[in-house]
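A single protein chain has been omitted from the complex, and every remaining protein chain is retained in its original position.
Take a look at chain A:
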């Protein structure tokens, strides 16, 4: 087997045990495989002859035998160590085989990693180049990279060489930085000073206005602005702290204008909501019956006292709101009271309370306040003609009276609040209603009743003048006179009207004397008439002065004037006839 020697291949390696794809068993090679192999080794078949091959083989054999001979010689020379070297040979034979195997595997690994590295760097270069020449890149890039990374996504640039100069010394750089910072600081300070200056101006403006309000003796408080929930200063312009029990306590926010710091006045309701108020004022009109028709004969005037010249606008606004909240409060209680008085000719129609008195109507109405309607505000209609103004004074007085009575109620409430709270005071606080219409009506009716009584007594004197001698003393509002000290200036209207008559009738024929004390007053409602009549009979005139030996004839309480009149007539007729 000359070829085996030629290739120096160990036949054992070609056995089935070591099946290496690169080392094939040359004896099993087919002709198609063999020919290219021979071509690769001998270049061409042209110079290849059987003799030259035999020569070659012989030459190779000679060389081997020479090598063997020299080996034998060295073995003979080494003699005693032959066995040892033989065993060493055997050992090295086996280990070289293993080493070759290892080396081969190592080599294969190295080749694999080299291929890997190369393909990676090829990929890198392809990706890099794909940015400039996409086609060139595309043709060499690996499919995996092409699928996952878009072409041209990697770029490169040449780095400029870092210049080194004198500016790089720390001192110079630091100076630059610091100059820069100082410049920025200057700008910061400038901006901040501008802003702060504006702000202080605003603050000054704001507090000046607050001061103006405070100078007007307003009660200020802290509250939340309902519009944006910010803290603000509010003003209590209403009468909530003065004893008013009206639902609107008169709270307003003094809103600060963010631009110039001015404040503006905005009323808020109890639950901190914004309210838009329609200002209304109370007007009293008196209508008299003239020729079966009711004509206006007087009306109260409306004065804009709350608007003062020379006062700051904000003060005027507060005063205006205060004025109208009082009017509102007043009309609210008037309507509440009017509802109860339906039985006494008091009607409530729309925004109008109409009190029907004998041949006269008193109208109380709430009119919207219109700043532009000068005619109305200047009370132009008050003086249209002579008839229409005869009762102006009275209408005005009634209005003043109504307002005073509301103040009286405030005072009463305030006193209740200042007392030690007990169940009774609490009950009183919750169940008190102002006396406004009732005293007005009560006084008017009382006067009418007194007039009727006067008329009646005059009539009696007239009618029975020939038989009897009448003499009477009247005293009005007796309860007030009995009072030693005035504690409440409004006592006259808080107490029920109470007047007395002392009538003494003397029979001309027998000098017998009737003493008739009459009390005229009213119920709690002020409007119902109550007449207490008692009749005492004396035998002599002196007895009546000394109040001895009197006989009680009658003691009756009347609630109607006609009955009272009838009874009095009857008593006197009886007195004349019986005695």
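The rule is short, and it goes like this: a residue touches a chain if its C-beta (ideal position, glycine included) is under 8 Å from a C-beta of that chain, and two chains touch if they have at least 3 such contacts; residues count from 1.
Operating definition for what follows: contacts and distances are computed from a predicted model.
A.B. asks: Could you tell me which of "2-oxoisovalerate dehydrogenase subunit alpha", "Dynactin subunit 4", "Large ribosomal subunit protein mL42" or "Piso0_004787 protein" is the UniProt name of the chain missing from the displayed complex?
C.D. replies: Going by UniProt, the chain not displayed is called "Piso0_004787 protein".
A.B. asks: Please identify which residue in A:492, A:508 or A:545 touches the non-displayed chain.
C.D. replies: A:492
A.B. asks: Looking at the whole complex, which of A:451, A:508 or A:573 touches the chain that is not displayed?
C.D. replies: Going through A:451, A:508 or A:573 one by one, A:451 is the residue touching the chain not shown.
A.B. asks: In the complete complex, the non-displayed chain touches which residues of chain A?
C.D. replies: Interface residues of chain A facing the absent chain: 170-171, 173-175, 177-178, 180-182, 184-185, 188-189, 192, 196, 199-200, 203, 207, 210, 214, 217, 219-222, 233, 288, 357-360, 391, 393-394, 397-398, 400-401, 404, 439-440, 443-444, 446-448, 451, 480, 486-493.
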